[in-house]
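A single protein chain has been removed from this complex, and every other one stays in its place.
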Amino acid sequence: MGDLGWIFISTLLINNFVLAYFLGLCPFLGVSGKLETSFRLGLATIFVMVITALCAWILNTYILIYAPYLRLISFIVVIASVVQLIEMAIKKLSPALFRALGIFLPLITTNCAILGLAIFATNKGYGLWQGLVYALGAGCGFTLAIVLMAGLREEVEMSNVPTMVKGIAFNLIVSGILSMAFMGFAGLFSAG
Amino acid sequence: MAKSEKQAYDEFIKGVWRENPVFVQVLGMCPMLAVTNSAINGVAMGMATFFVLMGSSFLVSLLKNLIPKQVRISCFIIIIATFVTVVDYVLLATLPGIHKELGAFIPLIVANCLILGRQEAFASRNTIRMALADALGMAAGFLFALVALGGIREILGEGKLFGISLFGDNFEPWVIMILPPGGFITLGLMLLFFNWLEEKKKKLDAQVAATEGSDL
Amino acid sequence: MSEEKQAAAEAGEPSSNRLVGTLAVAGLLSGIIIITVYLATFDTIKENKARELREAVFRVLPGVDKMQRFLHKEGALVVSHVEEKGEKPIYGGYDKAGKFVGYAIPNAGPGFQDTVSVLYGYKPAERVVVGMWILDSRETPGLGDKIYKDAEFVANFDHLSVDPKIVAVKKGRKAKPNEVDAITGATISSKAVVRIINEGNERWLPKLSKPGLEPALEKVEATPEKAEAEK
Amino acid sequence: MTQKDPKLLIQPGPQLRQQMTTPAVMRDVWYALAPTTLAGIWFFGIGALLLLITCIATAVLTEWYFSPEDERRYFLGDGSAILTGLLLGLTLPPALPLWMAVVGSAVAIGVGKTIWGGVGSNLFNPALVGRAFLLATFPIAMTTWTAPGDFFTMPSSIFALPLMTGVVDTVTQASPLGLMKFEYTDTGFVELLFGNTSGSLGETSGLLLILGGLYLWWRRDLDWRIPVGILATAMAFSLALYMMDSGRYPGPIFTALSGGMLLGAIFMATDPVTSPLTPKGIWIFAVGIGFLVVLIRVFGGFPEGMMYAILLMNAATPLIDRYTQPRVFGRGLDTK
Partner (left out) sequence: MNLLQQIKDSLSRNIGSFDHGVHPRHHKGQTEKLAIQRLPFGKRFVIPLGQHIGAPAKPIVQLGDAVKRGQMIAEPGGFVSVALHSPVTGRVTVIGSERYADGTFQDAIVIEADQYDPQQMDVNPIDWEALSMEDFIGEVQKAGIVGMGGAAFPCHVKYAIPDGSSIRYLLINGAECEPYLTNDHRQMMEHTEALLYGAEIVRQKLGAEEVVIGVEKNKPEAIVALQNAIKPGQPVRVAPLEVKYPQGAEKMLIKSVFNVEVPAGKLPRDVGVAVNNVGTIIAIAEYFQTGKPLIERVVTVSGPGVTYPANLIVPLGTSIREVLDYAGGLKDETRQVVLGGPMMGASIADLDAPMLKGSSGVLALTVHETERPQEYNCIRCGRCVEACPYFLNPARFARLAKARMYEEMAETYNVMDCVECGCCTYSCPSGIPIVQHIRTAKDHLRSMKGKVQ
C-alpha cells in the first residue's frame, strides 16, 4: 500500500509527466488557454490513461511475452481502438458525458503521454494495480499541471505581456517556472 | 532538371531554417526536450528521427497511390512505428549506452507530430524525390535544433560540449540546465531569440522598403 | 497514367475489403520488417544485457568469476535459468574454483527524484556488504548522481557490516563498521541507498541458505550468458 | 484675485484620491526591511553588503534594459526593482559568489518580471523565481552556509571569477533547519530570535522581521491575514507532528522562527502582485503556504520549503482568485 501511495505521489508531483518528463506537451501548451477546457481535457486524459494502463497490462501479460517485438505497434493499435470503442459506447450511453469529454478523446489517443505511460509502466515492470495507480497519478498530475497553467494563462491574457514574448515562447518559460516550483516536491516521503 | 534540383534544394533549406520544425513551427517538442540535456543525446535523437522520417517519407511517397484515403493515417502510423521499432532495436544492439540515455523516449518518436505531419502534408502528395528532399530538410532542421538545444544545455550544465571540457576544472556547472526546468526555459529563450530576429528583420525590411519608396 | 486515373476513381469509393486489405498488407509488411530486425539483433541485445548484468555483479562481488540466478521457492533458494514473471531473482557469485563467494542482491526504492535501483554484494559468512552499484537512477546530475560517480561514497560499501543495520552519518563521522559517510549535498540520495540496501537485507537475509550450504555452481553451459561468453 | 475664465480641467470622477501611491508602498517596504538588512550586514560583514548591492544594481539595470525605451522612467520609478533585488539578496547565503548573484538577479527581473509585462503583471514572485533558479542551478553554493563572523569578514568565495566555483574559506556551519532535518538537533529560541545563527542574509533575526512586519501592517501596506494564516497553519501542523514524535519533528516555535519562515511570511508571500485579491482567497493562500512549508521541510527533500511553498501557491493564485469572488451585494440571497 505504501508502495502504491508513493507511486501516486511520485507521478503526481515529483515526476510529473508534463513538468518533469516533458510528455503531453502539445495539449499542455495548446489547450491550456481556457480553464474549463483544460479541466475537461485533464479528466479525459485521466480516463484514457487508466484504460491504457489496463490495455498495456493485458498486452504485456498475455501477448507480448511471446512477441516482444510487437510492443510498440500493438500498444498504438490497441490503445487507439479501445479508446475509439469506448468513445462510441459513451456516445450511445451518455451523450452528456460524451459532450463533456468525448471530443477530447481522439485528440489524446495518439499523444506521447499516453504511449509514454504504457511504455514506462512496462519498463518499470509494474503489475496491474501498480500500473493503474501509476496511470491515475500521471493523469491527475497532467490535470493539475494543465489546470494551473490554464489559470495562469487566463490571467496573463489580460495583462500586457510584450507581443514579442507572447505565444509558445512565453508558455514554455512559464512552464519552466512551474517546473521549478514543482522541484520543491523532490524527495517527498523518501527522506526516511 | 536544373529547375527541379533547385526546387529540391529549396525544400531542403526551408526545413533547415525558414520553416525549422522546432524554432519556427514548434513541432515535435516532447521527444526533444526530454533527451536534449547534452549535445550527443541531441545528435542521437536527431539521427533516430532522421532515419524514421526519411524511411517513412520514402515509403509513403512510394505507396501513395496504393493507400486509400480512409485508412491513410493508420497506414502512416504503422509505417512510422515499424521504422521506430527498427531504430530501437538497432540502437539497443549497437549503442547500448546511448540507448540507455534516451531510454523510453525512442519509442515516443512515433508520437512526434512532425513525422506524421510531414507524411500527411508532403510525402503523400509529392514525388519520391521531393519527399526525400523535404524529409532531409525537416530532419536536418530537427537535428540542428536538437543539437543546438542540447549543446547549450551541455555547455552551461556541464561546461562541456560533446563531452569535451571547455572551461577547465573550476567550472561551476549550471545544474538547472540539465534538469527539466532548464529545458523549458532554454527552449523558451531560444524561441524568444528567433522572434526577436524575426522582428528585427521585419523592421529592417520596412526600413529598406521605406527608403526605396522615397527614391522613386 | 491510366492506372493513376483508375486509382483516383477508386479512391472515391474504395470497398471496405480494400481498406481492410490495405491495412492487413501494411501490418504484414511491417511485421516482416520488424521480425527480421528483431531476429537480426536478438543475439547482440541479449548479450549486451547479460554482459551488463555480469559486469555489475562482478563489480559488487570482488573476486567473482562466475554467477548464476537464484529464486526463492518453497522456502529454499533454487537455481533458475529462465526468467519468470513476478519472481525477483538474486545472483550467486563463484570464484574461479567454483567456490561460492557471495550474493548480488538487486533492490529498488524511492530516491530524491525517482526510483533508484541498486545492486549490492553480500557475503553471508561475514555478514558484510562488499560492494554497491547503481543500476538505474534519475538523481540530480552533480549532486545525487554522486551515489555512483563519487568513488569515495561507493567505497563505503566495500566492507560494511549489516548488524544491526546500516546507518548513514554526516560525512567524516563514520566510526562504526555499520556506518556510511553520506555525501554532502546529497544526503537524501545517500540515505536512500542505505535504506534500499537495508530493505533488501530485510527481505532476503532470512531467505538465504545457511552459509556453506549455498546451491553449487551448476553446469555452466546451461546459462545462456556463459555460453555467449565462451564463444 | 479672480480669474476671468480659468482654463478648466475636465477629469473623470471621482476627483478625490487617498494619499498612498505604489512607489510609496514600495518605499515603505524598504524601510520595513532596513533593520533586517542592517542586521544581516552586521552579522555577516561587508561581504554581505557587497552581495546586496550587487543584487540591487543588477535588478535595476536589468529592469532598465528590458523596459520599453519610452516607459523606462515610469517602470523604474515605482522602486519595485530595487525591492526585488534587495529581497533576493536577503535570501542568499552570505558567501555566494557575486557573479551568481548577478545571474540570479537578472533572472529574477528578466524571467520573473519583465517578460510578463513589468510590475503588476507577473504571477510568480520575481525574487523567488530568481532564487529558485539559483538553487536549482548552483545547489551547492546555495546551500553552503557560513557562520556569522565579525564585521570585516569578506569571504573570498564571493570574488570567484564568472562561471567558476567559489571556494568558501570562512567557517561553514549547517543552518538551524539543516541541523534539524538531518541531525534532529534543535537550535535555541533566543538565537533564532536575535539572529546569531547561520542562514540566509536576511532570515536570521526573527525579531527584526516581526518589527518590519508590524510597521507595514501599521502603514496598511500588508495584509495581516497572510503572515498570520501562514504561521498559524505551519505551527498547528508542526505541533501535531511534534506531539506524535518530539524527538524527530521540530516544535511549533522552532518552525515559526527558523529559516525563511518569517522573511517569507511577512515580506514575500505578502507581495500583493502575486497573492490573491479576495479576502477568502487570501486565507486559502496563506493556509496553503503554511501547510506546504511544513510538508516540504518535514517530509520532503529540502530542509527549507518556504520558497517552493510560495511559488506553488503563486501558481494557484489565479485559480484561487477565480473561485473566491466575494458575494456581490444583493446577489445570491435566499429568494423569499
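To keep things simple, chains are lettered A, B, C and D as they appear, and every chain counts its residues starting from 1.
Definition applied: a residue touches a chain if its C-beta (ideal position, glycine included) is under 8 Å from a C-beta of that chain, and two chains touch if they have at least 3 such contacts.
Because the structure is predicted, anything quoted here is derived from the model rather than measured.
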**Request:** For the chain that is not shown, enumerate the shown chains it touches in the whole assembly.
**Result:** A, D
**Residue of D:59, D:100 or D:119 in touch with the missing chain, whole complex considered** = D:119
**Asked** Taking the full complex into account, what residues of subunit A touch the chain not shown?
**Response** 157-160
**Item:** Residue ranges of subunit D at the interface with the undisplayed chain
**Value:** 1-3, 5-6, 8-18, 20-25, 74, 77-78, 117-121, 223, 272-275, 277-279, 282, 325-331, 333, 335
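The definition used in the following text is that only the chains that are shown with their structure count from here on.
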**Fill in**
dist(centroid_CA(subunit A), centroid_CA(subunit B)) in Å evaluates to 24
**Asked** In whole angstrom, how far does the Cα centroid of subunit A sit from the Cα centroid of subunit D?
**Response** 33
**Asked** If you average the CA atoms of subunit C and of subunit D, how many Å lie between those two points?
**Response** 46
**Message:** Among all residues of subunit C, which ones touch two or more of the remaining chains?
**Reply:** 27, 30, 34, 37-38, 112, 140, 142-143, 188
**Request:** Give me the residues of subunit A that touch two or more other chains.
**Result:** 20, 69, 73, 165, 170, 173, 176-177, 180, 183, 186-187, 189-191
**Request:** Flag every residue of subunit A that touches subunit C in the complex, lowest number first.
**Result:** 6, 10, 14-15, 20, 61, 65, 68-70, 73, 124, 127, 186-187, 189-192
**Request:** Provide the residue numbers of subunit D that touch subunit B in the complex, in ascending order.
**Result:** 97, 100, 111, 115, 133, 136-139, 141, 160-161, 163-166
**Message:** Taking the touch rule as given, give the residues of subunit A at its contact with subunit B in the complex, in rising order.
**Reply:** 19-26, 29, 69, 71-73, 76-77, 110-113, 115-116, 119-120, 123, 164-165, 167-173, 175-177, 179-180, 183
